[in-house]
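Note that this complex is displayed minus one protein chain, with the remaining chains in position.
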Amino acid sequence: MGHRILALIIKEFLALFRDKKSRMAVIVPPIFQLLVFGYAATFDLEHAALAILNEDTGGFSRDLAGRFERSSGFEVVGYLRSEAEIAPLIDRGGALLALHIGPQCSSDAARGESCNIQVLIDGRNSNTAMLALNYVRSIVSDFNEERAELNGVKLPARLNMRAWFNPNLESRWFIVPGIIALLAMIVTLVVTALSVAREREAGTFDQLLVTPLRPWEILIGKAMPGLLVGVGEASLIIAVAVFWFKIPLVGQLSVLYPALIIYVLSIIGVGLMISSFSATLQQALLGAFLFIVPAVILSGFSTPIANMPAFMQALTYLDPMRYFLTIVRRVFLEGAGIEYFWHDLWPMSIIAAVTLAMATWLFRHRMY
Amino acid sequence: MARPAVSPLHSSPHAAFAPTAPSAAPTGAAPDSAAALVLDQVRKTFTIEKKQITALDGVSCAIRPGMVTGLIGPDGAGKTTLMRLCAGLLTPDQGSLRALNIDVVREPLKVQASIGYMPQRFGLYEDLTVLENLDLYADLQGVEAEARAERYAQLLAMAGLEGFRGRLAGRLSGGMKQKLGLVCTLVRPPRLLLLDEPTVGVDPVSRRELWQIVYHLVEAEGMSVLLSTAYLDEAERCAEVVLIHQGKILGHDHPRAFSQQVEGRTWQVRAPDMPKRALQRALSHNPAVLDALILGKAIRVVSRDRTPLQPIGLPSEIAVEVAPVAPRFEDYFVATLKDDHAAANGDNHITLRQTSDRLAGQDVITVDNLVRRFGDFYAVDHVGFRVRHGEIFGLLGANGAGKTTTFRMLCGLLPISSGACTVAGMNLRTAAAAARAKIGYMAQKFSLYGNLSVMQNLKFFSSAYGLRGARRSGQIDWALSTFNLEPFAATESQSLPLGFKQRLALAVALMHEPEVLFLDEPTSGVDPLARREFWVQINSLADQGVTVLVTTHFMEEAEYCDRLVIMADGRVLAEGTPEAMKEGFSGGVGREATMEDAFIGLLEANRNEANLKSAPQAAKASA
Partner (left out) sequence: MKPGRLLRVKGMIRKEWLQVIRDPSSIAIAFFLPMLLLLIFGYGVSLDAKNVRIALVVEQADSQSLSFAGGFYQTSYFAPLALNSIQEAETALRQSKVDGIVWLRHNFGRDYLRKDSPPIGVIVNGVDANTARLIEGYVQGIWFGWLEQQAERAGKKLQSPVQLEQRIWYNPEVRSTDFLVPGVLAVIMTLIGALLTALVIAREWERGTMEALLVTRISVVEILLGKLIPYFILGMGGLALSLAMAHSLFHVPLRGSLWLLLATSALFLWVALGMGFFISTIFKSQFVAALVAMVSTFLPAFILSGFIFDIQSMPPIIQGLTHLIAARYYVSILQTLFLVGDVWSVVLPNAAALVGMGLFFHGMVYRKTRKNLE
């Protein structure tokens, strides 16, 4: 029995890795995607194009403008001479935001009154707009505090803000561990979703079913390559995340791996289910696609689950990626131990058990 | 007739015979301007995975207008390449081609505008209806709107498709699809028609109808037709035949001229008291015999020379009747090409290491009132039959008759809607997995792992069947040597030649020494010589007590079965021995009825009854 399964596993690996093309297809694109997406997928604002219209000539406004010029978040793309220049510039995307300092600014400040400045932000990408606004606000409030202190005035209370786990709030620390979950899912799903469908199309699945192999033996044989490829690929990405992107790995790998294995098993279950359901490769591919898109969006990979409406939040509980995504981020950045994500682990295990059992049943009972 | 010694391989038949009509000689003579198609020293090579393969090697011939010319040769002879070259879809490496006096290489578009070409797998759009397919090709060929109604009516009537104008092409039977494909090529009548294996996988009734269409076109419209085929009996329906082998033309003549060459070497041997398989085996061991083929109760023999055949090697107490018979094209084909298959002349008998008589004398396969529904469509409609131990049992029928569905239910691959079937006393769908170790299965198309080597396939399947240790390695060695697979052990199985793929599939099905062997159209697409070899192997298995269930649409293969059923529309039309089946049907003038005649007769009777809306069960004939 063990002997039969071993033969099946060897065969599955040979089928997957014997030819160079399919070896490359499994290994190369994920690495490439990791590098591109790791750099591309960022919510940090860097070198946002800023235009400055300073109608004032005093030192006060020069000091203020200097704060913006020196900030790493902004890059000054131009100094304007009149208000009429602002709108066309922003309209054509020449600048993300414009800072307008009125002619009376320095004299107002000298009189002890507030100097009113205006910031105009391109809201086409509302997220970028909000980020830019927050940057502007923090520059202005730092400036205010310093000026107030210079004048011997103190604010009645001050904010003392800290961020745990990611003190500089780098969004790459958030995205890159997410890519581990994302790519592990895509690779595992592609490997498994195509495995049964490909055999059905080639007729080899019938040949397999008339041997004395039992369905659960076939399941193990089919699951092993997915497990190895999924876990292997994830390990590679973890290494790149730690050594290339320098994402801090605070937690223990010994905590992460059991979760990773359960996650990959649940994806294998889904993949084999899709695969046993489809009669052709095309159907399997479409099925995998129809699973991946909502699974990624509902997992909280790019946007937080908490922001979704209630019915969609309910749907996310069916998504294995949701659980693993939380775990991998928390293990990486918070160093969370298993006691902190136990409630993420057991639903994922149930999904794995159910999908694997369904897939096994479908091997023989698909109606066609 | 006194004849010179038989011309050896590769010599032109013209060397020995003067054809009755002036032949378009396949020599490098000046192209005959009257010819419909002229090929001159055409050479074509392909590069597949860095290996250069010569598909056509200096081919010259002229196809005469106003008649059907058959292009005949085994698989891989270069038939399809030749057709594609003529249609301007490929460019030759060397040589020239002229179709209807137009240079194909220089003006492919002009040629394509005036010829009709039907590829092997004609591209019908299966999700379009019959009429929509016709409309598409009428548009593409620029048929005027006014002329269409009349042309459609004429073509559809000819093909017997009038009643199916609105049906999706995908829902037509295999034969109807081929006829529709032909009709689509004919929407605008071409002067030259190229048909690439139009009758492959088509049941005998549709085949007969396809030929009628072709004859009609030649007679009524004066069309020139070049038709390639792997069915040797079709050679005799052509006015001229071009025999092609390994990219070279072996001969170009009237079909009769070919068969005449083996005149005096063909015999029919009968021994009523001897089982036909034993008789065949005895005869094939006779050194004077080149080929021995079961045909009904008799054995058809091609001898190595014209000396009268002596029934040596047979038990003396048995009455043996040897009679000369008229030669067929197939005899010439075998006589010419079998020498090439040196290995095929050796002993093809398979000897299993262990055989079991556990089931001797029992019904090994039982099928009772078996039904399989898909929605409200009955793919298998109350089918019943019994297969006895050590029997070769055939399941015959056209495409879509329900053969494969029955087969899959027996193997436990498809759930049963109602009824019952057992194999070796068990239902394979519900029995324990170990029960499946008793059966061997060979699927319709090659279905082993293509990207694994021969050795890896053998290793995997032997383990999957639970063989291990010394027995496993012993059986792998046995498989490699019995099926001559040693030289290919490390070859990727998908790049094996077709005949070897089929051997590998049989080896996999036999390694665990099954009691029952299921073969689903095992020989489709395999050339006639490899088919013969295969059947010798199957016969030897049956002699050792293996029960064999086989489906086929080659009617002559039905002759090899001990008993068979003929199926149509999911029902059994007839059951019995091949001889009993043929009784009551007459052949053509002056010849014995063949299996094909019986099949067509049964099917036509069934169709008539269906038309009369008689009770569905009434068509059940029994032998």
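For clarity, chains are labelled A and B in written order, and residue numbers in each chain start from 1.
What we mean here is this: a residue touches a chain if its C-beta (ideal position, glycine included) is under 8 Å from a C-beta of that chain, and two chains touch if they have at least 3 such contacts.
Just so you know, these numbers come straight off a predicted model, no measurement behind them.
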| item | value |
| --- | --- |
| Touch criterion as defined above, residue of A:Leu6, A:Ile27 or A:Ala41 at the omitted chain | A:Ala41 |
| Of B:Asp139, B:Asp368, B:Glu486 or B:Glu583, the one touching the omitted chain in the full complex | B:Asp139 |
| Touching residues (missing chain, whole complex) on chain B | 84, 87-91, 108-109, 112-113, 115, 117-128, 132, 135-142, 181, 184-185 |
| Where the unshown chain meets chain A, residue by residue | 25, 29, 33, 36-37, 39-49, 60, 64, 88, 90-93, 96, 109, 112-131, 133-134, 136-138, 140-141, 143-144, 147-148, 151, 153-167, 169-171, 173-174, 190, 281-283, 285-286, 289-290, 293-294, 297-298, 302-304, 306-309, 312, 326, 329-330, 333-334, 336, 340 |
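Operating definition for what follows: only the chains that are shown with their structure count from here on.
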| item | value |
| --- | --- |
| Whole-Å gap between the CA centroids of chain A and chain B | 57 |
| Complex contacts: residues of chain A adjacent to chain B | 3-4, 6-8, 10-11, 14-15, 18-19, 202-204, 206-214, 364-365, 367-368 |
| Residues of chain B that touch chain A when the two form their complex | 408, 411-415, 428-429, 433-437, 439, 441, 443-452, 456, 459-461, 463-466, 468, 508, 518 |
